[in-house]
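A single protein chain has been omitted; all remaining protein chains appear in their positions.
Up next, chain A:
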């Protein structure tokens, strides 16, 4: 699934190649180095790139909303760490039956919503059932395999019509959000969740403020207040940082590293991410319906050069990125080899090929320029058509009217799109669809992962698309800030452990 925040993050890639001086690779939460005592009532300002259109967690999709509200304000039975591990949230515990058909969750006691109402097992049943029955709600279809949801005391039981190895994962996202039954809150501008933070204020067009929920059922948040500042322009964000108006910059452009380090005590951190920059190839028409042509395109692209130009991230040669289950190094499926690419094109009988690349305009020119020159090397003329995001959604995504396109797909575990012939990738391979289905039905995790890996290899070998690179999230964090998540920040931003001290 594609997320608009990721689009904006990708737009941050700047024009020149650079070496990331002073960047620390990190997988744990936040940089350290603060010496002072954390101030429990501190206010932390975090720069985000893209603001949500409204706050309706039920219906409006997009990572801009997930980033701010999930985990912090709204919670599900389960959540996930930035390492993509599934962990308890509103359910202290859960069990899955051996046949994979029954999920039993034990609800935490004493959980209250922000308005003071108690969370009841009936709220859980109602939330999940309503989500499943309401197609307008986001990710409603992810509960399709659930046939019944019941509660008995503090136990909530989900019964499935068939095994679904993705169910728990899905419950960590929108599909699993627990709301108060019959709540009268205006979801578009307000919120009523169970999380460690309360939505204090949304200053539309500028900021969203969360304050600590002092009645939180779990461990209290480490800061008194978090202010998300929406600053789209990179340079403006760096200026705000230099003027001391923000403490954390997400979506940081690594090209500005030197500048921010000059302006104060800042650390630039690289995080892992599941962002895949997918070069989609529309295989419904000649000559892209020929595997050899698509393979030639893959081998014509110098992936290392792209990673270097972007300034962060790593190469990716298949549909599954390293943090996700089923990952396997597939670099052997498309080694950079312009010679081989030319031979493949000749074999396919393609001459003087001209192709059009349709991309959202915010993506900048760095990657298109590399592609134009790489393609030119093997005799393909590439025309770049940079369009407004709305146009991209209409032409490429909805109408599949394109030849080549690339956008950043930030969502974790989204292999399903390769098993969906109606998706804009236009990839239709019954074998892959079958393997994916088997993986979903597998009740053993290792087996499910192996099936995914097998399917992914086929997709890569078919040259269903090319994967330009796997973006790493880059953040700049001021001294004194601890516990800031740095991995997968485009998707989720759990701030429960964030602290700030003067030191």
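Heads up, the rule we're going with is that contacts are C-beta pairs under 8 Å (C-beta built on N, C-alpha and C of every residue); 3 or more make two chains touch, one makes a residue touch a chain; residues count from 1.
In this section, contacts and distances are computed from a predicted model.
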Name of the absent chain as recorded in UniProt (options "Hydrogenase accessory protein HypB", "Thiolase C-terminal domain-containing protein", "ABC transporter permease" or "GltA2"): "ABC transporter permease"
Touching residue (missing chain; options A:60, A:112 or A:438): A:60
Touch with the omitted chain, as defined above, among A:153, A:182 or A:390: A:390
Touch criterion as defined above, residue of A:81, A:239 or A:291 at the omitted chain: A:239
From A:230, A:266, A:415 or A:436, residue that would touch the chain that is not displayed: A:230
Interface residues of chain A (partner: the chain not displayed): 1-3, 51, 53-54, 59-62, 135-136, 138-141, 186, 188-189, 201, 203-207, 209, 229-233, 235-236, 239-240, 242-245, 263, 388-391, 393-395, 397-398, 411, 424
